[in-house]
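What you see is the complex with one protein chain gone and the rest in place.
As written, the chain order gives the labels A, B and C, with residue 1 at the start of each chain.
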Amino acid sequence: MQHRGQEASGIVASDGRELSRHAGTGLVADVFRDREMLSRLPGEHAIGHNRYSTTGPSSAQNVQPLLVETRSGPIAMSHNGNLVNYQSLRQFLENEGSLFRTTSDSELFLHLFAKSKAHDTVARLAEALSMVKGAWSLAILTREGLFAARDPLGFRPLAIGRKEGGWIVASETCALDLLGATYERDVDPGEIVHFTPDGPVSYHLPQTDERAHCIFEFVYFARPDSRVFGEMVDKTRRRLGHLLARHHPAPEGTDFVTAVPDSSNTAALGFAHESGLPFEIALIRNHYVGRTFIEPEQRMRDFGAKVKFNPVSGVLKGKRIVLVDDSIVRGTTLRKLVRLVRNAGAEAVHVRISSPPIIEPCFYGMDFPTREELAAHDQSISDIGRYIEADGLEYLTPEELLAAAPQGEGRGYCTACFTGRYPIPVNGAESIPHPVG
Amino acid sequence: MQHRGQEASGIVASDGRELSRHAGTGLVADVFRDREMLSRLPGEHAIGHNRYSTTGPSSAQNVQPLLVETRSGPIAMSHNGNLVNYQSLRQFLENEGSLFRTTSDSELFLHLFAKSKAHDTVARLAEALSMVKGAWSLAILTREGLFAARDPLGFRPLAIGRKEGGWIVASETCALDLLGATYERDVDPGEIVHFTPDGPVSYHLPQTDERAHCIFEFVYFARPDSRVFGEMVDKTRRRLGHLLARHHPAPEGTDFVTAVPDSSNTAALGFAHESGLPFEIALIRNHYVGRTFIEPEQRMRDFGAKVKFNPVSGVLKGKRIVLVDDSIVRGTTLRKLVRLVRNAGAEAVHVRISSPPIIEPCFYGMDFPTREELAAHDQSISDIGRYIEADGLEYLTPEELLAAAPQGEGRGYCTACFTGRYPIPVNGAESIPHPVG
Amino acid sequence: MQHRGQEASGIVASDGRELSRHAGTGLVADVFRDREMLSRLPGEHAIGHNRYSTTGPSSAQNVQPLLVETRSGPIAMSHNGNLVNYQSLRQFLENEGSLFRTTSDSELFLHLFAKSKAHDTVARLAEALSMVKGAWSLAILTREGLFAARDPLGFRPLAIGRKEGGWIVASETCALDLLGATYERDVDPGEIVHFTPDGPVSYHLPQTDERAHCIFEFVYFARPDSRVFGEMVDKTRRRLGHLLARHHPAPEGTDFVTAVPDSSNTAALGFAHESGLPFEIALIRNHYVGRTFIEPEQRMRDFGAKVKFNPVSGVLKGKRIVLVDDSIVRGTTLRKLVRLVRNAGAEAVHVRISSPPIIEPCFYGMDFPTREELAAHDQSISDIGRYIEADGLEYLTPEELLAAAPQGEGRGYCTACFTGRYPIPVNGAESIPHPVG
Partner (left out) sequence: MQHRGQEASGIVASDGRELSRHAGTGLVADVFRDREMLSRLPGEHAIGHNRYSTTGPSSAQNVQPLLVETRSGPIAMSHNGNLVNYQSLRQFLENEGSLFRTTSDSELFLHLFAKSKAHDTVARLAEALSMVKGAWSLAILTREGLFAARDPLGFRPLAIGRKEGGWIVASETCALDLLGATYERDVDPGEIVHFTPDGPVSYHLPQTDERAHCIFEFVYFARPDSRVFGEMVDKTRRRLGHLLARHHPAPEGTDFVTAVPDSSNTAALGFAHESGLPFEIALIRNHYVGRTFIEPEQRMRDFGAKVKFNPVSGVLKGKRIVLVDDSIVRGTTLRKLVRLVRNAGAEAVHVRISSPPIIEPCFYGMDFPTREELAAHDQSISDIGRYIEADGLEYLTPEELLAAAPQGEGRGYCTACFTGRYPIPVNGAESIPHPVG
């Protein structure tokens, strides 16, 4: 699942006695360049992690899974999400004499676990998890095997898969497909699962009916061939395209619909079908450059945007097009793309966004820039349209977005970035997003 | 142009006195990981190379551009193509006392150049080029600046671009687009161009009207947003889809058309438009894995195929589909894809190939496996269809392929891999393909 | 002071706000191969460390100086010596929830410091130091600058030097010489020194008159051009040679005295002068191999011994010699050397050792093997003489050794390895030597 984090990668494996770790900064293919690296990780249980972060220089010490020794033996942890009470908890623990080795909020879990006087692993985990606030999907490894846990509001996805008597947890089901495993169910919000030799055993933190699934997973982050929050991403994303076409249709005279590849392909196809307009491939993506959104340095981001897309002028020449994108963060990339297609001969470029304007940062694990850098923070839609030099710009509304997301019992979404309604309060001290696991 | 070769990469730069080189095995991003590497390459002229090869273990010594000292100073060379009289020329030169440092046919140019007694660079180049047979598009660097040259039949593309008084040669025009340069024209078959401070000066090797442009560039190799042999690739590739739909239509009851992404996207769109069928995205490509075709080891190729594609089951479930691919080499990858989409719920999988069966290897620079490994060498189309487990399989014929390729004066194609008609004779001694530049 | 540890090396520097660290396994020249490494360590204060250890595989995480964050800011520490209550203190701290990141006893200092509720750095250090038992000479760095501290019995040396208003602490004065600094005095046993902008300020732990200077520093470990425990090593080491010659003289008919270079040169010269015999160089040391004693793996040690010495046959042929060595640990190297000189033509090889038999391991920082591996643990001197195939073997007695060491107020020696009298009790649980800093 390299698409969920390209900054660092690691694996911790257990043979029931010792936990061995190999990790480093860079892509999986860089960190595990030599087969030898994998052979140094013996045993029957393992957890891995791909790190995604943009705040500050990426630091080797923050690479996950974290692995430490406690009085009851080694414990390793992979964390997806972001805690909102990191600063105050860290200060509390440092005053108690805990020595922090990273600047990542994920380390909190380990100190809290180590300090717990409870008598078994699950009880110590529960005690630790009761003190943290925010978004956390966790994979945990001890000599007793694999544990998984998820915060009570269920911000981030976490799926359970099964293969030949073995068990797998993963943020997205595309990882299960790759391994030939079957999707069983999600880890429930507020659930701790211990995968014992006799199968999964469940424990529950104090429960709530509220849910805060990250709706941005459907909009952009998850792969279209994955299932998250119990629903196929592709299906929801196509619905976003349908609703977008219905409520914000292509202007008269549009020749075809095209996508910013590859993240907007599905929504653009949905838009085209609903509109009855042809779908065309007008921008070619260079696969040797990573996803813009995910790269740490602005300078690299600009260079990346330039290398990443090339317009197909034979398709664009003299045409009036609708360009579908999934979201606008800063607007800088989209501005370049509109110019690219126009220089390649497009006569009119109408932009449709398959999500609402992003007006606030995320404190639960999505790595948006500061509020000030968000295009929609202080600009109207028509301002943004002018900035990106489009002949027209329309977004889905928050209501339309929610209408496209799967409904039903046990579902509910966090739309904080689109609405400013934060399911868990965040204060000023926490308002600079921290590195996420 | 990473897509043209992922095995090794290098740059030689000249400041008019010294030529400096940085090169290594791996992707461009690996070889030039540190900015520092680039800063060690001073001067106003430079040539680069991405190496693409599958025969034998890739060797550091074969990385291009090659750089040597001659009595008239340093010379560096990048070669795209493959020579057919390498073995006999090398034997001749070794008998004369030449010491070879690589196992690459590209080194021949340098020895022949060094041995020429002619009085200037162009004359020495011309003398060297008159002795080699095969496919060669060359970029050459000496203290006198940049030279380009192309074999008399024009097997491989070579475009000239211009930007603010500077000149660029590149295999494909997408490289010019990236740099904001304008496409001027191709290097003519049999032409040597010297880019002097006063502009390009042309010299000509003995001429012929015959042409042997590699038609496989249109089918698969070039990027769709490039122009090669004076024509947009996207346009020709879409025509391949049209002709395929016309002569080998989708069966009754087909629900939609889909592509093996990304190389077949354009042909599949062409097929869908011509058929009046919807185009759908049913396979998701993992961008963190390189192009199957280009990876050196079989083991990696299999693993790559597995990681590379994931079916979108929501789209496929219960559907009768046409899957368009650009070509079949061994058939192993396509067989896996047909299984993937069938397991994801497709009810019928009809495969359409936008080129004819590949029945013979290429000796001019396309890295096909040996004759025995080619699926179509000794199997009928229906055999192959059974092997890949498709409900139906149809190919374009060589005549249909040629009809789709751009016609007109100065055009002519090499179709050796589809027809066995080799424009330059090859004998048994040369029949094992050599590493190509 | 590479001779004090060849396994790993590191530096932490402070600019008064941030502490920066560069460290790694290997020699100083390997770890700081690039000048760039040093330039990444800005500021006016710094501490360094060379690690010396033989137990277990050397681990990157154990490399010093250790650097951690505490509630009062970052603190870094370099430790020379070994603690005897490591196991019980670690268990205590782990029960309290402290997360250990190394397997080195040196980490205890940091956890104890972090847990102290005292109000300033010196008080917190004093509290931490009151809990550890054993040998510790420490260099400590915080935003407040440099601190030094030494255990109350003064096992390991620690000198203070001065240069142009700057202050330096080092295990041996040869480091001061190299920097052009002047030796001021030693850090007193039980003293904590803070080097403030106004000069050193002293604090004292509970005092005792007892001293336990490691006498093995004079015998072997320190460089002859250093001063340790307030006395020149060369002077004491020469006295060892004198006393050895007086009490264990060369047999009649000895042609000359020679040394196992280089550690025994000084004692051998003392022996020769006192005996009135010529001193000869009969063994050549290969300077590209490190000190045998200090290399981690037995296999390397054997290979090292073989590469390290070559006899000068022209000098040895037909001669009766006295070979002086400083000590015998396992006896394997000396056995090889006796064979070497005999095969080179020596007629008689009498060995004299400038220290007593080593009968017990060290728990205070000298990296001897286990009791069972010590040649003198269960063998008589004449047994050892036979084992090393010498024509005669004599040692200094513990009394003679002590007589050669500098006397006077504030002096006293640990001779545990020669006598089994441990100044601080050690129990079985601690009897496997731990890695030392």
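In the analysis below, a contact is a pair of C-beta atoms (placed from the backbone, for glycine too) under 8 Å apart; a residue touches a chain by one contact, two chains touch by 3 or more.
Bear in mind that the values here come from a model prediction, so they are computed numbers and not experimental data.
Q: List the shown chains that the missing chain touches in the full complex.
A: Per the contact definition above, the missing chain touches B, C.
Q: Of B:Glu18, B:Glu44 or B:Glu94, which one is in contact with the hidden chain?
A: B:Glu94
Q: Per the definition of touch given earlier, which of B:Thr25, B:Thr70 or B:Gln87 contacts the omitted chain?
A: Final answer for the missing-chain contact: B:Thr70.
Q: Out of C:Glu7, C:Glu191, C:Glu280 or C:Asp325, which is the one that touches the chain we can't see?
A: Of all options in C:Glu7, C:Glu191, C:Glu280 or C:Asp325, contact with the hidden chain holds for C:Glu280.
Q: Sort through C:Gly48, C:Gly97, C:Gly134 or C:Pro224 and give me the one touching the missing partner chain.
A: In the complete complex, the chain left out is touched by residue C:Pro224.
Q: Over the whole complex, note the residues of chain B touching the chain we left out.
A: Counting only chain B, the missing chain is touched by 68-71, 91, 94-101, 110-111, 114-116.
Q: In the whole complex, what residues of chain C lie against the chain that is missing from view?
A: The list for chain C reads 2-3, 27-29, 174, 177-178, 223-225, 232, 234-235, 262, 265-266, 269, 273, 278-281, 284-288, 290, 306-307, 310-315.
Simple rule for what comes next: only the chains that are shown with their structure count from here on.
Q: If you average the CA atoms of chain B and of chain C, how many Å lie between those two points?
A: Comparing mean C-alpha positions, chain C is 64 Å from chain B.
Q: With centres defined as the mean C-alpha position, give me the chain A-chain C separation in Å.
A: 53
Q: Distance-wise, how many Å sit between the C-alpha centres of chain A and chain B, to the nearest whole number?
A: Roughly 36 Å separates the two chain centres.
Q: Where does chain A touch two or more other chains at once, residue-wise?
A: Residues: none.
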